[in-house]
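The complex is shown incomplete by one protein chain, all other protein chains being positioned as in the whole.
Naming follows writing order (A and B), and every chain is counted from residue 1.
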Amino acid sequence: MAAGVIGAFTAVLRRELRLAARARAEWLMPPLFFVIVVTLFGLGAKPNDPLLADFAPAILWVGALLAALLTLERLFRADYEDGTLEQIFIAPAPAIAAIAAKLSAHWLLTGLPLALLAAPLAAALGFPSAALPALTAGLALGTPVLSLIGGFAAALTVGLPRAGVLLPLLVLPLVTPIVIFGAGAARAAQSGLPADAPLYFLAAVLVLGLTLLPWATTAALRNAFE
Amino acid sequence: MSSSFWNMGGYAVYVWGSYGLAAAVLAWNLLAPRLRRHDILKELSAEE
Partner (left out) sequence: MWTWFHRLASPPTFYRLADRLVPWLGLLAAGLLGYGIFGGLLLAPADYQQGDAFRIIYVHVPAAALSLSVYVLMAAAGAVAVIWRIKLAECVLVAAAPIGASFTALALVTGMLWGKPMWGAYWVWDARLTSELILLFLYAGVIGLNQAIEEPRAAARACGLLALIGVINVPIVHYSVEWWNSLHQGSTILKLGRPNMSADMARPLYAALLGTYCFFGVALLRRVQNELLLRERGTAWVKEQLRSAHV
């Protein structure tokens, strides 16, 4: 049983990564979008405005959040249309293993690059380099939650013609605590305060999300088939 | 009624605005299901 779960998980994860390696444009889009949004913020402000550094946590977090939304609609759609999802539910291995693998792949391909990109972008906004670890740690803890909540919302809207419009409406209210704690950690570090409290909160929310959301996502996908 | 009552100690806009909006929300919650019921009954009897 346990071997079946792990086997299904790694098999689906490997398949997702192989598919992504073939369609490079898809997973290059969110980081590119992220860079463009931050650049536009810089251009919208006064040249070299020192205030940009104050707003950097908010800019980076909102930019990362919106970039992570971009790939969500496609997360389950292709598998829904070509019947792969149905196979996942019929297969002897529990469906949750495959779905957890898909959520992990989404984070590896979207969330992780965004978290890594945040540091150079923050430096460009004049964000103090001493506070970069707190910013990156916050994004490293927060982006998996974005993938989990986003995956849940994508599962609820799978197969709907207007899914693209609905997704942000479902995801954004659910991720407010992540943005508050994540940007809060960066701001605390920026003003020389300890950032561990918000980071612990983010970790707690991540653990809560990991225990609940894969199940909820599986239930939502199963519901879409009935 | 006395004008001091309507004046609400200078807060008339805020107080009466709040009560007016509350009345509007209550009215909508009574009317909307009633209109919908009318539509549903019409639709269902057309089906028969």
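Here are a few things to note about the model shown:
Here, a residue touches a chain if its C-beta (ideal position, glycine included) is under 8 Å from a C-beta of that chain, and two chains touch if they have at least 3 such contacts.
Predicted, not measured: the structure shown is a model, and the values here were computed from it.
In the full complex, subunit B touches the hidden chain at residues 5, 8-11, 14-15, 17-19, 21-22, 25-26, 28-30, 32-34, 36-37, 40-41, 44-45, 47-48.
Although one chain is not shown, part of subunit A still touches it, namely residues 149, 152, 156-157, 160, 162-163, 166, 169-170, 172-174, 176-177, 180-181, 184, 187-188, 198, 201, 205, 208, 212-213, 216, 219-220, 223-224, 226.
Here is the rule we use: only the chains that are shown with their structure count from here on.
Averaging C-alpha coordinates per chain places the centre of subunit A 42 Å away from that of subunit B.
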